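A short write-up of the structure that comes next.
Apart from one protein chain that is not included, each protein chain of the complex appears where it belongs.
Going by the order they are written in, the chains are A and B; count residues from 1 in each one.
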Amino acid sequence: MIDPFIHAALLMTTPILLAAIGGLVNRVGGLVNIGLESMMLAGALVAVAVSAATGSALVALAAAVLVGALIGLAMSLVVTRLQANEIIVGLGFGVAVAGLVRFILKSAYGVSGTFNPPGVAMLPRLAIPYLSDIPVLGAIVSGQDGLTWFAWAMVPATAFFLQRTRAGLRLRATGAAEATVRAVGLSPLNIRDASTAFAGAMAGLAGAHLSIGVVGLFNEGIIGGRGFIALAAFYFGRNAPWRTALGALLFGLFDAAQIRLQGHGAPAELVQMLPYVIVIVVLTGLGLADRGRPSRRSL
Amino acid sequence: MGAAILPIFSRAAGVAAPFVLAVAIGAIVLAATGHEPLGVYQLMASEAFGGERRIAATLTAATPLLLTGLAAAVAFRSGIFNVGAEGCFYLGGMVAALLGFALAEWPPILVVPVALAGAAIVGGLWLIGPGILRARLGVDEVVTTLMLNFIAIDLTSWLVNGPLLVRGSANSATAPIAAGAELPRLLPPTTLHLGFVISLALVVLYGFWSRLAVAGFRSRLVGLNARFSRAVGIDVPATFLRMMVLSGLIGGLAGGIHALGLVHRFVAGFSPGYGFTGIAIALLGRNSAIGIFLAAIVFGALSSAGATMQLFSDVPIEIVGIMQGVVMIFAVAKLGFGQARAARA
Partner (left out) sequence: MIDRARVATRLGARKVTRKFGPVVANDRVDLTVAPGTIHAIVGGNGAGKSTLMRILQGVDSPDEGGVVLDDVPVRLAGPADAFARGIGMVHQEFMLAPNLTLLENLILAREPIGAGGLIDWRAAQAQADRLAALAGVALDWRLKVADAPVHQRQILEILRLLYRGADVLILDEPTAVLAPAQVAELIGLMRRLKSEGRTILFISHKLDEVMNVADAITVMRAGRVVATTIPAQTNKAQLAQWMVGEPVDFRNRAPAPRPHGDPLFSTRRLVARDGRGLRRLGPIDLELFPGEVVGIAGVAGNGQDELVACAAGLGSIVEGALSFAGADFTRATAARFRAAGIGYLSADRAEEGLCLAASVCDNFVAGREQDAAFSRAGLLRRRAINLGAERALEKLSVRYGRLTDAIRSLSGGNQQRVVIARELERRPKLLVAAQPTRGVDIAGIAFIHAQIATFRDSGGAVLLVSEELDEILELSDRIVGLYRGQITGQLLRSEASVEKVGRLMLGQKAA
């Protein structure tokens, strides 16, 4: 009874985790990415379209990564080279990309809202023979798709990257002391742009997971605000990969719980509201905990 | 004389630039999908401004934007990044619609003010939470107000589908408001209603308030430099809270006017993003009264033209959304025209 729930929770965590890791790296580099939702949306659409066109989930993922990274780069350039406020640009990209996606659906595919082409190749689930029979553990490790494994592998990978590699050190410096980085001869803006492109790529993957990993089609509401929930996760995680993953898992649990509760007669909308309420509760908790340190603007 | 003209020219260019870019990018998107940009834009222009009825339609479309733009501007000017006007709009609209239906017995001269007041109050109350969180705990208001939008939309959706569903009415909508609660039309048979005048009046009032009022002066200083303001004795947290609540009041009122003036009820999907568009309007207008007015007209034109354009061409209305997004993106970019700083300096 609990196994399907655990399995679902992990499944729901994956897109949030992917996007949150991307957002985390972005924020370490000094940019708070409010536009993750738009990159996820684009990734979801591209994945479905390419998957149906080529029959290959892998090519679809690659396409989603590419599109996400491009949107991320575009957004970053506006922020770094045109010195625009990252919050507004993020929101603006959200509006523009959402419009563009609906526009393309209508113009190129003649559909409105939902895009369900035939022949969509889904992400394969990987069953692990003996482990799959063990209760709880089996639900956790067996039957997940490759992206879920990838997402969790990225957590230690990101921690390692930040602390032990040259690029990680430079990224950390860029986020906290742009002038210093410039003074030692590096280009902080380039570094920041690269981190945003990475965030976009991860968000693209996250969107692809939702469309070709879970649902099997594209709907303009498919992301459902998860880009903002990923934002909450990396706020919760405060630039620490494992804490961020914990936040993502927490929200994934709620996401799965939400779907379960709906089936049992609880009002749909109230349950849908839960993650957003949690975000506010988490932020309030952090605010109260931070009381001894009144310096804000931790953006 | 030349020296005085140049900065004005620069500023005008700075404000126009995002639109120019939006037009350009829109043209690219149109061309890429097989439409003819010039023809589309001509059609848009004539749909927006061609004749008295079209202009009235544009003004009607601009009405909610005047106040959501004002709501955003009031907050931004004080250094508060309130992006929650959309949620207030929903709540305000719902409350006004409910009161407009429930108070059917009352004389119109009372129902309208009471319903609008209720709409405003619920909007203001809704943002007290994030206001306090920012004022007392320094919790970033962008994320909290953003979340409250989604919560408000889901909340009103639940209310209107469940507990407040009136027997016999369509799903996902409240009962229609009483005829006496409707805002009178200004120019029948167009849908232009009194709400436009009310909204315009408030924007004008804001223009005077920001220059002449003590509170206007203080909130501007807080927005420019909160640390300085504190050092000279201004109560910064109280200012944050007040401006946030004021922003919510205006957002709620915007929704109420929309419900009483145009839609005459509350429905799910009440707002196609008026609150978010308001953000772009405040930014483009640089938080000034004139700027808000002009930007609201332009966005209203875009949206009304887009709506009717769908009837005459196969261009999806979403081209408007794309252009709006582009405007938002470039409204805060330093495009080299010596513009004033963005909302957050």
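Here, contacts are C-beta pairs under 8 Å (C-beta built on N, C-alpha and C of every residue); 3 or more make two chains touch, one makes a residue touch a chain.
Nothing here was measured: the structure is a model prediction, and the numbers come from that model.
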| item | value |
| --- | --- |
| Hidden partner chain, touching residue among B:110, B:179, B:213 or B:290 | B:213 |
| Contact residue for the chain not shown (choose from B:224, B:268, B:294 or B:307) | B:224 |
| Chain not shown: contacting residue from B:8, B:232 or B:311 | B:232 |
| Where the unshown chain meets subunit A, residue by residue | 164-166, 169-170, 172-173, 175-177, 179-181, 183-186, 292-295 |
| Residues from subunit B at the interface with the omitted partner, ascending | 212-215, 217-218, 221, 224-225, 227-235, 341, 345 |
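What we mean here is this: only the chains that are shown with their structure count from here on.
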| item | value |
| --- | --- |
| Of all residues in subunit B, those that touch subunit A in their complex | 29, 33-35, 81, 83, 129, 133, 137-140, 142-144, 146-148, 150-151, 154-155, 157-158, 161-162, 273, 276, 279-280, 283, 316, 318-322, 324-335, 342-344 |
| Residues of subunit A that touch subunit B when the two form their complex | 34, 78, 82-85, 87-89, 91-100, 102-104, 106-108, 225, 228, 231-232, 235, 267-270, 272-273, 276-277, 279-280, 283-284, 286-288, 290-291, 294-296, 298-299 |
